[in-house]
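Left out: one protein chain. Kept in place: all the others.
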Amino acid sequence: MSQLLDIDGLTLELHDGTRLLDGISLSVAPGETVGLVGESGSGKSLTARTVLGLVPERSRLGGRVRLDGREVIGAPARDILDLRRHAAAMIFQDPRAGINPMRTIGDHLTETLRRCEGKSAAEARARAIELLADVQLPRPEEHFDQYPHEFSGGMLQRVMIAGALTSSPKLLICDEPTTALDVTTQAEIVRVLVELRERRGMGMLFITHDLNLAASLCDRVVVMSRGRIEESGDARRVFTAPEADYTRRLIEATPSIAVRSLDGGVEPDASSRADASGRMDASALAGPMLEVRGLDKQYQLRGRPPVHAVVEAELEIPRGGSLGVVGESGSGKSTLARLIVGLEAADRGEVRVAGRERGAAPHGRAERLAHAKSVQMVFQDPYLSLDPRIPAGRAIQDVLRLHGGLDRAAAEARALELLEAVGLGERHLAARPKTLSGGQRQRVAIARALAIEPDLLVMDEATSALDVSVQAQVLDLVARLREERGLTVLFISHDLGVVRRVCERAVVMRRGEIVEQGPSDRLLREPEHPYTRLLVDSVPRPSWEVAA
Amino acid sequence: MALDSRTVSVAAREAAAEAPRRGRWSAAGVRRVAGKLGGLALTLFLASLLVFFSRFLVPGDPVSFLLRGRKPSPEAVAQVTAQYGLDLPPWQQYLNWLGGALTGDFGRSLQYRQDVSTVIGERLPVTLMLVVMSGLLIAIVGLSAGVVAALNKGRPLDRLTLIGLTVLSAIPSFVGSIVLIAIFAVQLGWFPTFGSGQGFGDMVYHLVLPSIALAIVFVVLVGKVTRSSMVEQLGREHVEVATSRGLKRATVIRRHVFRNALGPILTVSGVLVAGLLVASTIVEAAFGLAGIGSLLVQSVDRLDFPVVQAIVMLVVTAFVVVNAIVDLAEPWIDPRSAAGASAR
Partner (left out) sequence: MTTPTPTLAVKVLRAPRAHRTSLVFAIACGVVAVMTLAAVFAPFVAPYPPDAVDFTAVNAGPSAAHWLGTDGLGRDLLSRLVYGARTALLGPLLVVIGSTIIGMLLGLLAGWRGGWIDAVLGRVFDVLFAFPSLLLAIMAVALFGKGLVAPVIAMSIAYAPFVARLTRALVKAERTRPYVAAYRVQGFGGAWIAFRRVLPNVTPIVGAQSTLNFGYVLAELAGLSFLGLGVQPPTPDWGAMINEAQSGVAGGYFLPAIVPAVAVVLVVVAVNIIGEELSDRIGGGVPA
């Protein structure tokens, strides 16, 4: 069978000799979906872009890339244009960046039809509206004249898909098309993609870092790492019986909501670990560590209806326990975290940490220090949550000296202890954030939070900016610290799999309201609230498990 | 007061997508325009306070300030006092001045013994012509330099343009004037050294060198902003998307890069106008042109404060009005600003 896309021994070198792609070979047959998976920096997006001739300036390409029977590498500009117009189209990761914000949706859709295919304005408009209906946007006629900023991310991604389909491509390249989206929106977009694939018989090259997503919709997968192919083959085979070490590690690191794990046994999760430690029972007598009662917060915006970010929230975490807060963007989970750590003041309700009222935003030095001693927080983006100018050791020492009144030498010794506790060492004392990797930065942030020895640690999407393997390491660290120190954790995340791994219990938030709470496993296995069920069902799972 | 920006933006977008399509002349749009015009009036009002009451910063009595360098004969003192109402309380003096200024009456020049507005009116055409010629030059040279550099980013042509712009940026208008006079007027004799000529064609001919001297520094401003704005847009993902769809490079550049880069260029143009008016003082002095710039310098030199006040107010007004126009034009450049959504 002749291949739609056939890449053979593709290499790519920058003008300075850095080799970014090394011997990439893969193929896509008509109607087939091939997944290209790997962590950031693996070269998967770059590989996909070479198919459309989108390569860095002054780079050298080697090998062959045949698209629809025609060679791409070294092809004249006219042929490349023709391939882009008729053979293949691409959907990009971030629809908000990918659609010109200063032109209308209609312009985006009709641009190529009018300028490349020479269609009249009316013809192009009719076709565009047809496509908008195809991607299931509610009011195509109206959307035609709207601007991108009036759309939500999910709607925009549909527009992007419709735009890619204007050329009726034989191959659709999807570069992380759902990464910027919420899980329920992701499920909708994937459904649209799958339906269009069936209807049009397109081949698809699907790039993603999410193994579960790849497993849910790909026939075959190619695993990439550092510009090389680690393994490729039938999706089910690769994910159930990986041959390469790298693939195996990647699969182990990927949090799953399925209660079954690789070797058929039960994946060690938070509840089993916490039970084993036995610490919970002893301390549970002293009352809950965190108690949130009737917490309420509204934002007033000029000229818009008020946003009710948190509605009458009720939470409780026992001493040494951990609670996950799950929700999509806009669910109010981050606001909840900010209210608890005192970054913002609630309109109503109370927050008690270890029995002490911590609801109000702190005023004055003594209150600030007391509040800090009760709650600490680890933020989402480790690239932004560390002061770029302050070395890791110094950041921790500042906190120690603010709270403990330690002298310089004692603070330095203690800072080193803390860094060692999170798996870093002496050489990181003087390291500035920009010389550290994302995982290392997040470890510094954790060490800094632990320096105060807080009663409660709030982690706000603390691992979502990290690659899965790094995320797994950080999650292991949190588990270990909990065991060693009896840390109480409030863990906020959009990712059900991650929450299940860290927390015994979880709450589900939607539009500021807590819709359901209970043990994490129970929420995943037998969700009661329809929204929780939708959330659980939206998480992609391998096609063979769904079929079974 | 850090809002949870994600919560808010998601809510706002959902509301926007649900709401029926708004026209450009919606209630919000009218409110925006009204707000801008209010801001314009307020800024002008505050500026007029500054211009008028600056005189009161000078120690000593106002009569002797206005009559500095002139014989303070009792008649002159009486005349000035009466003419400017110097015996009135300051706020009443201000209201008189403001009322006059709004109707184009800025009082009488001490030096020319004519109405200030007449004196300025005679000088205005030369300055306006100079500014217009310079503006055209700046637009053509600055835009093309910026576009050429951006499209060749990192290549020799870009570096050459950047070096050229850096050197030009260090040539103040008085240096430019002297060099242009020395080379093209004195040495080669192609252009006149002095005056603004008679009639339209002759005036254009006389103003060639002055407008070049005036344009130099501003060409750099426009060139650099154009380049950096274009370069920024070239790196945007929507440009890559447009390319991936098979549009010709020229189409992508025109419809997506240049179009989107216009905002900052327009903003700079707003600042340009006042800058040109002020810098024309130097060029007019160097080329002996009878415009309002040289009038300003003469009036400062001859202690003719009413004229100074009037010219300062005129330039400030020009600046504020042009910037307000640029502001109001923004929704046509960037639809996001009309919706109040933060740009970028």
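Per-chain numbering from 1; labels A and B assigned in written order.
Definition applied: contacts are C-beta pairs under 8 Å (C-beta built on N, C-alpha and C of every residue); 3 or more make two chains touch, one makes a residue touch a chain.
Source: prediction; values computed, not measured.
Q: Touching the hidden chain in the complete assembly: which of B:Ala139, B:Val175 or B:Val208 does that?
A: B:Val175
Q: Just name the one of A:His86, A:Arg304 or A:Arg368 that touches the chain not displayed here.
A: A:Arg368
Q: Check the options A:Ala77, A:Ala241 or A:Leu384 and report the residue that touches the missing chain.
A: Residue touching the chain left out of view: A:Leu384.
Q: Would you mind spotting which of B:Val80, B:Val222 or B:Leu296 touches the chain that isn't drawn?
A: Going through B:Val80, B:Val222 or B:Leu296 one by one, B:Leu296 is the residue touching the chain not shown.
Q: Can you tell me which of A:Val341, A:Leu436 or A:Val507 touches the chain that was removed from the display?
A: In the complete complex, the chain left out is touched by residue A:Val341.
Q: List the chain B residues touching the unshown chain?
A: 1-2, 5-6, 39, 42-43, 46-47, 50-51, 54-55, 57-58, 153-154, 159, 166-167, 169-175, 178-179, 181-182, 186, 193, 217, 235, 237, 240, 274-275, 277-279, 281-282, 285-286, 296-297, 299-301, 303, 305, 308, 312, 315-316, 319-320, 343-344
Q: Please output the residues of chain A touching the missing chain, sorted low to high.
A: So the residues of chain A touching the missing chain come out as 14, 20, 40-46, 48-49, 54, 56, 93-94, 176, 179-182, 328-329, 338, 341-343, 365, 368-369, 371-373, 375-377, 379-381, 384-390, 398-399, 402-403, 445, 448, 452, 464-465, 494.
One rule holds for everything that comes next: only the chains that are shown with their structure count from here on.
Q: Which whole number of Å gives the spacing of the CA centres of chain A and chain B?
A: Chain centroid spacing, chain A to chain B, equals 47 Å.
Q: List the residues on chain A that touch chain B in their complex, please.
A: 52, 54, 57, 81-86, 89-90, 92, 94, 97-103, 111-112, 115-116, 142, 145-147, 149-152, 155, 160, 163-164, 166-167, 299, 301, 303-305, 307, 309, 329-332, 334-335, 338, 343-344
Q: In the complex of these two chains, what residues of chain B are touching chain A?
A: 2-4, 6-8, 10-17, 20-21, 28, 154, 236-238, 240-248, 251, 255-256, 259-260, 333-336, 339-341
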